[in-house]
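In this view, the complex is presented without one of its protein chains, the others remaining in place.
Read from first to last, the chains carry the letters A and B; within each, the first residue is number 1.
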Amino acid sequence: MDQIIFLDYAGVAVFAATGALAASRKELDVIGFLFLAGVTGVGGGTFRDLILDVPVFWVQNHDYLLVCAAIAVAVYFSAHLIESRYRLLLWLDAVGLAAYCVFGAWKGLVVTGSAMVAIVMGMLTATFGGILRDILSGEPSVLLRPEIYVTSAMAGAVTFTVLDIAGLPLLLSAAPAFLVAFAIRGGALRFGWS
Amino acid sequence: MDQIIFLDYAGVAVFAATGALAASRKELDVIGFLFLAGVTGVGGGTFRDLILDVPVFWVQNHDYLLVCAAIAVAVYFSAHLIESRYRLLLWLDAVGLAAYCVFGAWKGLVVTGSAMVAIVMGMLTATFGGILRDILSGEPSVLLRPEIYVTSAMAGAVTFTVLDIAGLPLLLSAAPAFLVAFAIRGGALRFGWS
Partner (left out) sequence: MDQIIFLDYAGVAVFAATGALAASRKELDVIGFLFLAGVTGVGGGTFRDLILDVPVFWVQNHDYLLVCAAIAVAVYFSAHLIESRYRLLLWLDAVGLAAYCVFGAWKGLVVTGSAMVAIVMGMLTATFGGILRDILSGEPSVLLRPEIYVTSAMAGAVTFTVLDIAGLPLLLSAAPAFLVAFAIRGGALRFGWS
């Protein structure tokens, strides 16, 4: 748990940053930054926990909300310095996707013991924050972009689940799965895979 | 239960097909088909179960996910053969709407014993999968189309609830309710009722 919780914070933080960047693109005020950072940062994990019928993670541990708030404020004061906010948003989204598909699969597996539910939870956790961000900020859903998106989340969740069930230690299941997901999504962004 | 569970699978299957058809219209890859089929197939029932505070049905029983996946793959390989994918999507959506408004009302009634909650659950189960599909695929919500939509879900849910409370056997409550909902929605599609 202690080893993989890092992925959870990483996912929340980078998704929160993408929400804040979306707020910046829409020229919202600082509270709009907080709101979109919060919804994007914890949205996917919230649905995951509701569906798994476990306590919602950020109600249990407020640190996640503080992370979102800190990121939102930091982006608010620095976003104007960034050359291409949308490009950065997409790359951070790729990191969050990779972190969250692994963490979601891990939590799904721990709670239900089912590989299939684990994979679905990984995909859902990884994609719903970004979907909420796109809906709320009025952008076309990242889901509909030509580049491979859900595929990379699925690949990461499947990789983790297979390795974990095969009996590998947590880190040796999580690290390759993260890399698989990020490599696929990053390749799609970099080389225009579709 | 055994008699009415058929409606549940039917609703999941045809909604999954409409999700896959939406993916086809958007020219997504096969994982996009899986994703939209899954979200559309189980989305309405997921909200229903969360609100009723019962275990989410597809976490308990993975067959529903397998049904969605099988439908998604089948549509992926056959959608190009279909003359009008949107027309088929609307008709399948009508079947899913009719099946799900009855099953949702039944589950609401079993869990809460309240006719009003049962009717709301029927409407919610029947409409939310399609609403999620339309939001995620960037289509105008089926809710806003001129043809009668929510009305048919409500009519089916009310019919089932009244007949069931009147003491009719499950099948004799469910079948007329399904037909009422499908006839109204089908009439709207066929004759342009609004």
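Keep in mind that, in the parts below, contacts are C-beta pairs under 8 Å (C-beta built on N, C-alpha and C of every residue); 3 or more make two chains touch, one makes a residue touch a chain.
Here the structure is a predicted model, which means the values were calculated and not measured.
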Listed residues A:82, A:110 or A:135, member touching the removed chain: A:135
Positions on subunit A where the hidden chain makes contact: 26, 28-29, 31-32, 34-35, 38, 46, 50, 55-56, 58-59, 62, 65-66, 135-138
Residues of subunit B in contact with the chain not shown: 50-53, 112, 114, 116-117, 120, 123, 127, 131, 135, 140-141, 143-144, 148-151, 154, 194
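Simple rule for what comes next: only the chains that are shown with their structure count from here on.
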Centre distance in Å when subunit A and subunit B are each reduced to the mean of their C-alpha atoms: 29
